[in-house]
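Excluded from the complex is one protein chain; the other protein chains are retained at their positions.
Right after this comes subunit A.
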């Protein structure tokens, strides 16, 4: 992104890495795909890949959400809670309003508004009130979880069959989730071309400098959080499609996975460097690691340990490849 860097003319690989910082992550992804295919050939079947995308689409969305705040040097520890809240809001509304097509769409729309509102609250707390992002969003995560528990106190309440059958089904012989991925790609391409992405990176790179050069830093950071809320809401719709039910705690464990995906994708938590594509790849890396741990036949009592180690190794490999190529 920062094309003014002097390293650009050193060697072609370094230049490519400078423009596309997610290349090491992509390399790791390819290695993981090959390993998965090696240990379980079926894992590369059409059905298995559809399954992988259905399962991890929510994490991909959540990682993208996280990227927009990380770009500006912020963090959002409430993405998981936002996801849970949107999930229960959508489920409860669909139940109240009946499962008709129009009502389902309206419920999804209200869900997206809920996500935007959560993002706006975070943005105001962090950028306008100037509270430290990590603690402020930790606090709002507890608040959002509380609201989610109020909306739906117990996990359950099925989604209308039409809703999850669409998510798990096909349109024109192509799985619905692939259409979502295509729409997502289009949306991301459009967003990359907006000024906002560049402004977020500028703020993350040097907030003081950005301010002095006349950028409305607080407003930009708030926009980053609102965008984060939007994608967390989209992630919630994916979860709702894949689990067909409401759970006020469903996103809790996903927050740190989203941060991990962002970092695996080559973004810097300090801000100023990052791509949404990288985070998307990072989410897939996490998913493939989880499957690989099983496919290599890890005994059950070691599965958590090996999974943690594998994520660490992927992180180190990313740094290593980045340094090697960058020299």
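The working rule: a contact is a pair of C-beta atoms (placed from the backbone, for glycine too) under 8 Å apart; a residue touches a chain by one contact, two chains touch by 3 or more; residues count from 1.
The rule we apply is simple: contacts and distances are computed from a predicted model.
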Complex member absent from the view - protein name from UniProt, among "Ferritin-like domain-containing protein", "Carboxyl-terminal processing protease", "ABC transporter substrate-binding protein" or "Nickel-dependent hydrogenase large subunit": "ABC transporter substrate-binding protein"
Option from A:81, A:104, A:227 or A:244 whose C-beta touches the chain left out: A:244
Residues from subunit A at the interface with the omitted partner, ascending: 40, 42-43, 45-48, 51-52, 54-56, 58-59, 153-158, 164-165, 167-168, 173-174, 239, 241-245, 247, 250, 252-254, 287, 290-291, 294-295, 297, 299-301, 303-304, 307
